[in-house]
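Here's the structure we're looking at; comments come further down.
Missing here is one protein chain; the remaining ones are kept as they sit in the complex.
Presenting chain A:
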Amino acid sequence: MATVSLKKLTKRYGNMEIVHGIDLEIADREFIALVGPSGCGKSTTLRMIAGLEDISGGNIDIGGRVVNDLPPRSRNISMVFQSYALYPHMTVRENLGFSLKIAGAAKDDMDRRVAEASTILGLDELLERRPSQLSGGQRQRVAMGRAIVRDPDVFLFDEPLSNLDAKLRTQMRTEIKKLHAKVKSTVIYVTHDQVEAMTLADRIVIMRSGHIEQVGTPDEVFSRPATRFVAGFIGSPPMNLHEATVSDGKLVFGGGDSLPLPGQFKSKTAAGDKVVFGIRPDDFYPTGHGLSSGGETEVHRVELPVSITEPLGNETLVFAEFNGTDWVSRMLNPKPLKAGDRIGMSFDLSRTHLFSAETGKSLRS
């Protein structure tokens, strides 16, 4: 078990810098998710930690040992690949025991550890099969088993669930969480799926274009996004984000509509400031169909036309037209609505976000 520390970690291909000197401290036994859109450098970062990519600058420290130039085998890590990367010419048993065989482990020790891992992951029945005879979920479990058997300091996961169907993905997500509770090791988990990151991780690292946008617990990145990008990336359906200008205690939107300037931002803005206003669908709801936030003092009510609805059973996503565009809202205890209906909508202004239009940084403290 070990801490992982990245200092000014940089990756360049020729003149192109992909990862721009990122710093990150990961505690022992922590589950960290690296999340971001395609091409944000999260997989490259993971591969640098694994030793599969050379680093162009900075430092990688695993368990107090600088491993910058060590080959992957000397880092005591294990990795689960997106493609699973099972050895097709070996049985499940041989796949699981491969690292022990290479390390020259004794036969009975090898058998014992393979048996342990296979029991944890429910692979006992499959040990003599080859990867081609396994389903996607089973292959995924073998890949995880192969990682466990090594008893590594750090587990690295590279989008391990993205090849599974939606139902299996949810199931494997739970298994990964249970597994982490059982083996209690440091985990670095790369995904582009914010739901996976939110549900699994102790802390989430949101990356964009080779920079870290924010590091925080799932609650922090959801409730207090540091940048406009994080606000838009985390949460489903995504936060409503619209540009506005501060004017005389009001936020005036491009289309002419306006909202009162939320109290918490009064001291942080000046008239004429260009800002981006953000409100989650949970905090913008048909009146009487939302969650009480406790900040009821700052609810702003307006009547708006419904443009479309998406019923989900327990709730309905209502797209209401405000300032000429559709704003998504979450309607709890839903009642039937038609396009064109005019309904009362509530903006819970105490739970809104403002970002600088120029820098994208949050204006909340």
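Going forward, contacts are C-beta pairs under 8 Å (C-beta built on N, C-alpha and C of every residue); 3 or more make two chains touch, one makes a residue touch a chain; residues count from 1.
What we mean here is this: contacts and distances are computed from a predicted model.
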Absent chain [UniProt protein name; select from "Binding-protein-dependent transport systems inner membrane component", "ATP synthase subunit b", "Glycine/D-amino acid oxidase (Deaminating)" or "Transcriptional regulator"]: "Binding-protein-dependent transport systems inner membrane component"
Selected from A:R146, A:H242, A:R330 or A:R351 as touching the chain missing from the view: A:R146
Sole contact to the chain not displayed, among A:I102, A:A166, A:A181 or A:A270: A:I102
Contact set of chain A toward the excluded chain (per top definition): 50-52, 71-73, 77-79, 81, 83-89, 98-99, 102-103, 130-136, 139, 146, 150, 163
